[in-house]
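Here the complex is missing one protein chain, while the rest keep their positions.
Here is chain A:
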Amino acid sequence: MVSPAIALAFLPLLLTMIIRYRYYFVLLYRAVLIRWVRDCLTGLSREERAFQYILTHATPGDAQSILDTFDHWCSKVEFISHIGPKKGKILDRLLQEHCPITVLELGTHCGYSTVRIARSLPIGARIYSVEMDERNAQVAEKIIRLAGFDEDMVELIVRPSDEVIPRLREDFGVERLDLVFMDHWKRCYLPDLQLLEGSGLLGEGSIILADNVIFPGAPNFLRHARRSGLYEVRVHRATLEYIRGIRDGMAELTFLGIK
(Lines give C-alpha, C1' and ligand atoms only; values in the text may rest on other atoms or scores of the structure.)
Protein backbone atom coordinates (compact mmCIF):
# COMPACT_ATOMS: atom_id res chain seq x y z
CA MET A 1 0.00 0.00 0.00
CA VAL A 2 1.46 3.27 -1.06
CA SER A 3 1.29 5.79 1.70
CA PRO A 4 -0.49 9.09 1.11
CA ALA A 5 2.72 10.95 1.84
CA ILE A 6 4.41 9.46 -1.19
CA ALA A 7 1.40 10.26 -3.30
CA LEU A 8 1.50 13.82 -2.05
CA ALA A 9 5.12 14.08 -3.08
CA PHE A 10 3.97 13.74 -6.68
CA LEU A 11 1.86 16.86 -6.37
CA PRO A 12 4.66 19.21 -7.46
CA LEU A 13 5.16 17.15 -10.58
CA LEU A 14 1.50 17.35 -11.41
CA LEU A 15 1.46 21.10 -10.88
CA THR A 16 4.57 21.52 -13.00
CA MET A 17 3.07 19.55 -15.82
CA ILE A 18 -0.17 21.49 -15.70
CA ILE A 19 1.55 24.84 -15.69
CA ARG A 20 4.12 23.98 -18.29
CA TYR A 21 1.74 22.42 -20.77
CA ARG A 22 -1.27 24.64 -20.11
CA TYR A 23 -1.40 25.83 -23.69
CA TYR A 24 -1.70 22.30 -24.91
CA PHE A 25 -4.61 21.74 -22.57
CA VAL A 26 -6.23 24.86 -23.90
CA LEU A 27 -5.67 23.62 -27.42
CA LEU A 28 -7.15 20.26 -26.57
CA TYR A 29 -10.16 21.90 -25.05
CA ARG A 30 -10.79 24.28 -27.89
CA ALA A 31 -9.92 22.10 -30.83
CA VAL A 32 -11.41 18.83 -29.66
CA LEU A 33 -13.89 19.20 -26.85
CA ILE A 34 -15.72 22.29 -28.02
CA ARG A 35 -15.81 20.97 -31.54
CA TRP A 36 -17.29 17.70 -30.45
CA VAL A 37 -19.97 19.37 -28.33
CA ARG A 38 -20.91 21.79 -31.09
CA ASP A 39 -21.01 19.02 -33.65
CA CYS A 40 -23.47 17.16 -31.51
CA LEU A 41 -25.55 20.22 -30.77
CA THR A 42 -25.84 21.73 -34.25
CA GLY A 43 -25.43 18.76 -36.53
CA LEU A 44 -23.27 20.84 -38.82
CA SER A 45 -19.57 20.39 -39.41
CA ARG A 46 -17.13 22.90 -37.99
CA GLU A 47 -16.42 24.37 -41.40
CA GLU A 48 -20.08 24.91 -42.13
CA ARG A 49 -20.50 26.70 -38.83
CA ALA A 50 -17.59 28.91 -39.72
CA PHE A 51 -19.17 29.67 -43.08
CA GLN A 52 -22.47 30.57 -41.46
CA TYR A 53 -20.72 32.94 -39.14
CA ILE A 54 -18.84 34.55 -41.99
CA LEU A 55 -21.96 34.87 -44.08
CA THR A 56 -23.64 36.78 -41.31
CA HIS A 57 -20.71 38.89 -40.16
CA ALA A 58 -18.41 39.65 -43.09
CA THR A 59 -18.76 41.99 -46.03
CA PRO A 60 -19.05 40.01 -49.26
CA GLY A 61 -16.43 40.82 -51.83
CA ASP A 62 -14.06 42.23 -49.24
CA ALA A 63 -11.25 39.76 -48.71
CA GLN A 64 -9.86 41.58 -45.69
CA SER A 65 -13.19 41.59 -43.96
CA ILE A 66 -13.60 37.88 -44.56
CA LEU A 67 -10.15 37.16 -43.20
CA ASP A 68 -10.81 39.31 -40.13
CA THR A 69 -14.06 37.54 -39.47
CA PHE A 70 -12.30 34.22 -39.80
CA ASP A 71 -9.68 35.31 -37.31
CA HIS A 72 -12.31 36.47 -34.91
CA TRP A 73 -14.26 33.26 -35.17
CA CYS A 74 -11.16 31.12 -34.74
CA SER A 75 -9.84 32.98 -31.75
CA LYS A 76 -13.08 33.72 -29.95
CA VAL A 77 -15.61 31.09 -30.93
CA GLU A 78 -13.98 27.89 -32.09
CA PHE A 79 -10.63 26.76 -33.32
CA ILE A 80 -9.67 25.91 -36.86
CA SER A 81 -6.09 25.36 -37.81
CA HIS A 82 -5.48 28.03 -40.43
CA ILE A 83 -2.37 29.85 -41.21
CA GLY A 84 -3.57 32.65 -38.96
CA PRO A 85 -2.89 36.38 -39.06
CA LYS A 86 0.69 36.39 -37.83
CA LYS A 87 2.10 33.74 -40.06
CA GLY A 88 -0.19 35.15 -42.75
CA LYS A 89 1.89 38.30 -42.65
CA ILE A 90 4.96 36.28 -43.51
CA LEU A 91 3.04 34.77 -46.40
CA ASP A 92 1.92 38.20 -47.56
CA ARG A 93 5.45 39.47 -47.50
CA LEU A 94 6.69 36.54 -49.51
CA LEU A 95 3.97 37.07 -52.07
CA GLN A 96 4.86 40.73 -52.37
CA GLU A 97 8.50 39.96 -52.81
CA HIS A 98 8.18 37.29 -55.43
CA CYS A 99 4.91 38.04 -57.26
CA PRO A 100 4.26 34.43 -58.27
CA ILE A 101 2.19 33.76 -61.36
CA THR A 102 1.29 30.15 -60.66
CA VAL A 103 0.54 29.06 -57.14
CA LEU A 104 -0.23 25.58 -55.93
CA GLU A 105 -1.97 25.30 -52.62
CA LEU A 106 -2.14 21.92 -50.96
CA GLY A 107 -4.87 21.78 -48.34
CA THR A 108 -7.54 24.40 -48.94
CA HIS A 109 -9.57 23.54 -45.86
CA CYS A 110 -11.93 26.53 -45.54
CA GLY A 111 -10.23 28.69 -48.07
CA TYR A 112 -8.69 31.10 -45.60
CA SER A 113 -5.22 30.85 -47.01
CA THR A 114 -6.57 30.75 -50.56
CA VAL A 115 -8.26 34.09 -50.04
CA ARG A 116 -5.12 35.37 -48.35
CA ILE A 117 -2.94 34.40 -51.30
CA ALA A 118 -5.40 35.41 -53.96
CA ARG A 119 -5.84 38.95 -52.70
CA SER A 120 -2.18 39.78 -53.03
CA LEU A 121 -1.56 38.09 -56.38
CA PRO A 122 -0.93 40.10 -59.53
CA ILE A 123 -3.48 40.14 -62.30
CA GLY A 124 -3.31 37.05 -64.45
CA ALA A 125 -1.95 34.87 -61.72
CA ARG A 126 -3.61 31.61 -60.91
CA ILE A 127 -4.01 29.46 -57.84
CA TYR A 128 -4.53 25.73 -57.97
CA SER A 129 -5.99 24.77 -54.66
CA VAL A 130 -6.13 21.10 -53.77
CA GLU A 131 -8.53 19.77 -51.17
CA MET A 132 -9.29 16.15 -50.49
CA ASP A 133 -12.48 16.49 -48.45
CA GLU A 134 -15.67 17.09 -50.40
CA ARG A 135 -17.56 19.00 -47.72
CA ASN A 136 -14.63 21.23 -46.91
CA ALA A 137 -14.20 21.94 -50.59
CA GLN A 138 -17.79 23.08 -50.89
CA VAL A 139 -17.39 25.45 -48.00
CA ALA A 140 -14.09 26.67 -49.38
CA GLU A 141 -15.59 27.33 -52.79
CA LYS A 142 -18.39 29.37 -51.26
CA ILE A 143 -15.97 31.39 -49.24
CA ILE A 144 -13.70 32.02 -52.18
CA ARG A 145 -16.61 33.17 -54.30
CA LEU A 146 -17.82 35.29 -51.42
CA ALA A 147 -14.46 36.98 -51.34
CA GLY A 148 -14.92 37.79 -54.99
CA PHE A 149 -12.42 35.54 -56.71
CA ASP A 150 -13.61 33.75 -59.81
CA GLU A 151 -12.60 30.51 -61.42
CA ASP A 152 -9.93 32.12 -63.54
CA MET A 153 -8.14 33.15 -60.44
CA VAL A 154 -8.72 30.17 -58.18
CA GLU A 155 -8.97 26.63 -59.45
CA LEU A 156 -10.28 24.31 -56.75
CA ILE A 157 -9.32 20.69 -57.25
CA VAL A 158 -11.14 18.17 -55.13
CA ARG A 159 -8.73 15.23 -55.07
CA PRO A 160 -5.93 13.92 -52.88
CA SER A 161 -2.75 15.80 -53.40
CA ASP A 162 -0.64 12.82 -54.39
CA GLU A 163 -2.98 12.18 -57.32
CA VAL A 164 -3.07 15.77 -58.40
CA ILE A 165 0.60 16.63 -58.48
CA PRO A 166 1.74 14.19 -61.18
CA ARG A 167 -1.19 15.20 -63.39
CA LEU A 168 -0.87 18.95 -63.03
CA ARG A 169 0.96 19.27 -66.29
CA GLU A 170 -1.43 17.22 -68.40
CA ASP A 171 -4.73 18.16 -66.83
CA PHE A 172 -4.16 21.78 -66.04
CA GLY A 173 -1.38 22.76 -68.38
CA VAL A 174 0.90 23.99 -65.64
CA GLU A 175 4.48 24.48 -66.78
CA ARG A 176 6.09 25.86 -63.69
CA LEU A 177 5.03 26.51 -60.14
CA ASP A 178 6.27 29.71 -58.60
CA LEU A 179 4.91 29.11 -55.16
CA VAL A 180 3.71 25.99 -53.42
CA PHE A 181 1.90 26.42 -50.15
CA MET A 182 1.55 23.29 -48.04
CA ASP A 183 -0.95 23.14 -45.22
CA HIS A 184 -2.53 19.70 -45.49
CA TRP A 185 -1.63 16.50 -43.67
CA LYS A 186 1.80 16.87 -42.12
CA ARG A 187 2.65 13.35 -43.14
CA CYS A 188 2.06 14.15 -46.78
CA TYR A 189 4.61 16.99 -46.81
CA LEU A 190 7.55 14.81 -47.66
CA PRO A 191 5.94 12.55 -50.29
CA ASP A 192 4.35 15.54 -51.95
CA LEU A 193 7.63 17.39 -51.99
CA GLN A 194 9.27 14.43 -53.61
CA LEU A 195 6.45 14.21 -56.14
CA LEU A 196 6.93 17.87 -56.93
CA GLU A 197 10.62 17.32 -57.45
CA GLY A 198 9.90 14.41 -59.74
CA SER A 199 7.28 16.23 -61.76
CA GLY A 200 9.73 18.87 -62.88
CA LEU A 201 7.30 21.65 -62.13
CA LEU A 202 9.70 23.40 -59.84
CA GLY A 203 12.04 25.83 -61.47
CA GLU A 204 14.95 27.71 -60.10
CA GLY A 205 13.68 30.19 -57.55
CA SER A 206 10.39 28.42 -56.94
CA ILE A 207 9.30 28.75 -53.36
CA ILE A 208 7.75 26.09 -51.22
CA LEU A 209 6.15 27.31 -48.05
CA ALA A 210 5.17 24.70 -45.49
CA ASP A 211 3.11 25.60 -42.47
CA ASN A 212 3.19 23.90 -39.06
CA VAL A 213 6.59 22.31 -39.48
CA ILE A 214 7.38 22.54 -35.79
CA PHE A 215 4.27 22.06 -33.77
CA PRO A 216 2.44 19.18 -35.26
CA GLY A 217 5.78 18.93 -36.91
CA ALA A 218 7.20 17.48 -40.09
CA PRO A 219 10.71 16.42 -39.13
CA ASN A 220 11.21 14.16 -42.11
CA PHE A 221 10.20 16.90 -44.46
CA LEU A 222 12.63 19.33 -42.87
CA ARG A 223 15.41 16.81 -42.84
CA HIS A 224 14.92 16.01 -46.49
CA ALA A 225 14.83 19.67 -47.36
CA ARG A 226 18.04 20.33 -45.50
CA ARG A 227 19.95 17.32 -46.70
CA SER A 228 18.92 17.08 -50.34
CA GLY A 229 20.83 20.22 -51.22
CA LEU A 230 18.10 21.23 -53.62
CA TYR A 231 16.75 23.96 -51.43
CA GLU A 232 17.72 26.91 -49.44
CA VAL A 233 15.83 26.42 -46.21
CA ARG A 234 14.61 29.09 -43.84
CA VAL A 235 12.39 28.40 -40.91
CA HIS A 236 10.29 31.32 -39.76
CA ARG A 237 9.69 30.96 -36.07
CA ALA A 238 6.25 31.88 -34.86
CA THR A 239 3.57 30.59 -32.58
CA LEU A 240 0.69 28.35 -33.40
CA GLU A 241 -2.21 30.23 -34.88
CA TYR A 242 -4.70 31.66 -32.35
CA ILE A 243 -2.84 30.13 -29.39
CA ARG A 244 -0.03 32.15 -27.98
CA GLY A 245 2.18 29.77 -26.09
CA ILE A 246 2.86 26.98 -28.54
CA ARG A 247 5.87 27.45 -30.71
CA ASP A 248 5.54 26.72 -34.36
CA GLY A 249 7.27 27.60 -37.56
CA MET A 250 6.90 27.92 -41.30
CA ALA A 251 9.55 26.51 -43.54
CA GLU A 252 10.44 28.52 -46.61
CA LEU A 253 12.22 26.45 -49.20
CA THR A 254 13.74 28.12 -52.22
CA PHE A 255 14.36 25.66 -55.00
CA LEU A 256 17.89 26.05 -56.27
CA GLY A 257 17.44 23.96 -59.37
CA ILE A 258 18.79 20.57 -60.21
CA LYS A 259 22.43 20.61 -61.12
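In this section, a contact is a pair of C-beta atoms (placed from the backbone, for glycine too) under 8 Å apart; a residue touches a chain by one contact, two chains touch by 3 or more; residues count from 1.
Keep in mind that, in the parts below, contacts and distances are computed from a predicted model.
The protein name that UniProt records for the chain not on display, among "Glycoside hydrolase family 31 N-terminal domain-containing protein", "Transmembrane channel-like protein", "Translation initiation factor eIF2B subunit epsilon" or "Isocitrate dehydrogenase [NAD] subunit, mitochondrial", is "Transmembrane channel-like protein". Within the complete assembly, A:Asn220 is the residue of A:Gln52, A:Ser65 or A:Asn220 that touches the hidden chain. Where chain A meets the missing chain, the touching residues are 1-3, 5-6, 8-13, 15-16, 19-20, 187, 213-220, 222, 247.
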